[in-house]
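Before any comments, here is the structure.
With one protein chain removed, the remaining protein chains of the complex are shown where they sit.
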Amino acid sequence: MSNSLDSYLILSGLLFAVGTFGFLARRNAISMLMSIELMLNAVNLTIIAFGAFEPALHTQASVIALLVIAVAAAEATVGLAIVMAIYRNRKTPLVDEYDAMKE
Amino acid sequence: MTALLPLILLLPLGGFVLTGLVGWRYPDDAHRIAVCAVVASWVVGSIVAALALLNASPFGTQGAGITLWTWIPATGFSADMGLFVDPLTACLLIVVTTIGMLVHVYSIGYMAHDPGRWRFFAYLNLFMFSMLLLVLADNFLLVFAGWELVGLCSYLLIGFWYPRRLAAVAAKKAFLVNRVGDMGFALAIMAIWTQLGTLNMQAVFAKFGGVPHEWQIAIALLIFCGAVGKSAQFPLHVWLPDAMEGPTPVSALIHAATMVNAGVYLVARCNPIFGAAPEVMVVVAAIGIFTAILAASIAFTQTDIKRVLAYSTLSQLGYMFASLGVGAWTAAIFHLMSHGFFKGLLFLDSGSVIHAVGDEQDMRKMGGLRRKIPITYATMLVGAVAISGVPPLAGFFSKDEILGGAFKNGFLWVWAIGFLVAGMTAFYMFRLMGMTFWGPSHVDPEVEHHIHESPRSMTGPLILLAIPSALLGLAIGFPPETGLLHQWLAPVFEHTIAASGRVEQAYTFFGVDGALAIATTALVAVAIVVAWRLFGVEIPALGLRAQPQPDRVRALSARPGLSFLYKGSSNKWWFDDINHKLFVDWGGKLAAAALWFDRTIVDGTVNGIGTVTTDAGLRIRRIQTGRVQNYALGIALGLILMAVGYLVLAAR
Partner (left out) sequence: MPIGDTLPFTAIRWDDILFVALAVTVLGSALLVVTMRDIIRCGLAMILCFASLAGIYVVLGNPLVAAAQVLVYIGAISVLVLFAIMLTQTKNAPTRLVFQTQAVAAAVAAATIGVVIMATVLATTWPAGSSRVWTSTSDIATMLFSQYVLPFEAVSVLLTAAVVGGVLLARREPAARDEDRP
């Protein structure tokens, strides 16, 4: 099982699905960000898995995965800074109370 | 000389404008401008008419006209403001201007106590302008303009005492019934335009032979439809008796002598059109003579003096249309002229009587007025004798020519009914005389002290009208069928008469014509004697004296066969009731149904579309929650759809 590409891809697919559910269903903004991190990790896993099973790609896959990790870190920084700024304004971390764009 | 023509129109128009603008400041003198304008117009009109009748240049035998300016200069359609005078126009000019002038003078006295008389004179002047425009016009569109204007003036003048509800209703009725006829006339004008491409009357008559026969019939029928409305023939006769709500000078001018003659004038003027459609001429004759007997039968039982005269007018107009229909064109115009004078005289006389008995119009409250208002009585007697057709007054000649023409042109049924109506006319006129002037007085005692003869401004016109009523026949109609009027009008009608193929038979005094004349006179004499026996007579000069016998009248009208006729006659043969049921009741229901349809279905649909849109908008608005997660769910769902769709498609 650990020798077949399919199992890693299925694992990453399921992880992505879980992350999607968390992003769409949680009320706390920080929970949403954690779900985003899960999704990014799923993508990372896919890339690394392809790199492991396709010899011509393995170095590139690793490089790309490293870059993805860096970008995810940057994104988490900015995202959490925004959440903190909004929290200071609205006194609540719950996203369904950020509805100033409501029609 | 043709430059004088616009002057005839401008004088009354100017009078209307000035009196209308300034008259309210000077109510006592408001009449001066109006009367002067009409007298001046009469002078100019008489000059023009004389020149036209004598065939002097520039009129000649075919008449002449001038075009003032192009009224509607559109591509493909044009109408001019043009005036035209020929002998037919001249006859109408004489009647309209003379009677108009005399009615204006009469109104000075009649309306002396009315605070609104500046309006009255303004409207009268506007009416003179409209009628003269109608008579002088040279194209159909201008005639139609004058046609509508006289209708408007009739409305304004009938409803002159508009605070009175009956007057306002009568004015509205007159206008609406007229409108029905006017629609026919408008359709005729449209048909003429599409068939002939021109609206100039002389041009239309010249080219009319080239029109397909069905169109000729259609155009002639539609023109007659307009004439039926304006001249109050059956079935559009219902407005004329109610029009008596207006002041008496109005009844005299509009509803006896001028406006109602417009229909006769139109048919006579369009004689080439009618000559080309003999079927329509039969229709004209039929409707005319039917109206004559219908109206005469109603006049038997009316108690309002003006109503009797109104029905009498309807009856005589029926005579004129019957005459046009049988092809006796000149006889119709002759009757038009003589009727104008003696009916105008009778109406003005009745106005004088009403004035004398304090605005009472019911004949049952009159009686024995012979001694008290002698001038009125004398002139009214002259008028009654004239309308009854007693020789040698005007009515005899004109009526006789009509009946002779009907008989000789083969319309025996028209002759028979006309013969009967002549007798009926004499009967109800002398019934009127008996109830009003002879016999014991039934006048209200309080009013009796105040009975006085009318002022000179009123009796002057009466005397002036009595003269032509008596003498006109001898002047222009004798010898019969070769007199002055025939000579004048021959060029107008000769083409149509020649085209109809009828040969003009000479008047034979000792033959057919003489026999007819004697028969008619005999019937008239019998009718008069019967009227005298029932309603009384007091003519000391002829030694005639009899008492009215109201019991005998009542017994006669209660007789089983006659009582139905009496009831029908006094209910005007229920025409007003039929019209009310058909148009007011059922028309009202139809209108209510249409209103329901419009409100519920049409408006409902339109409003419904709006409501649906608004509601849909309100509901769809809820998608915009402003929350990112909801939008993200939308994105996820879209992604799923696209992925699944792609997979399904790729699997195929």
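Just so it is clear, A and B label the chains in written order, and each chain counts residues from 1 on its own.
One rule holds for everything that comes next: contacts are C-beta pairs under 8 Å (C-beta built on N, C-alpha and C of every residue); 3 or more make two chains touch, one makes a residue touch a chain.
The model shown is predicted, which means the values in this text are computed figures rather than measured ones.
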Touch criterion as defined above, residue of B:T248, B:T425 or B:Q629 at the omitted chain: B:Q629
Hidden-chain contact residue, picked from the options B:L166, B:V602 or B:V644: B:V644
Residues of chain B (touch criterion as defined above) contacting the omitted chain: 629-630, 633, 636-637, 639-640, 643-644, 647
Touching residues on chain A - with respect to the absent chain: 1-11, 13-22, 24-31, 33-35, 37-38, 41, 44-45, 48-55, 58-60, 62-63, 65-67, 69-78, 80-85, 87-88, 91-93, 96
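Going forward, only the chains that are shown with their structure count from here on.
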Gap in Å, rounded to a whole number, between the CA centres of chain B and chain A: 98
Footprint of chain A on chain B - complex, ascending: 621-622, 624-629, 632-633, 636
Chain A residues within the chain B interface of the complex: 20, 23-24, 32, 95-96, 98-103
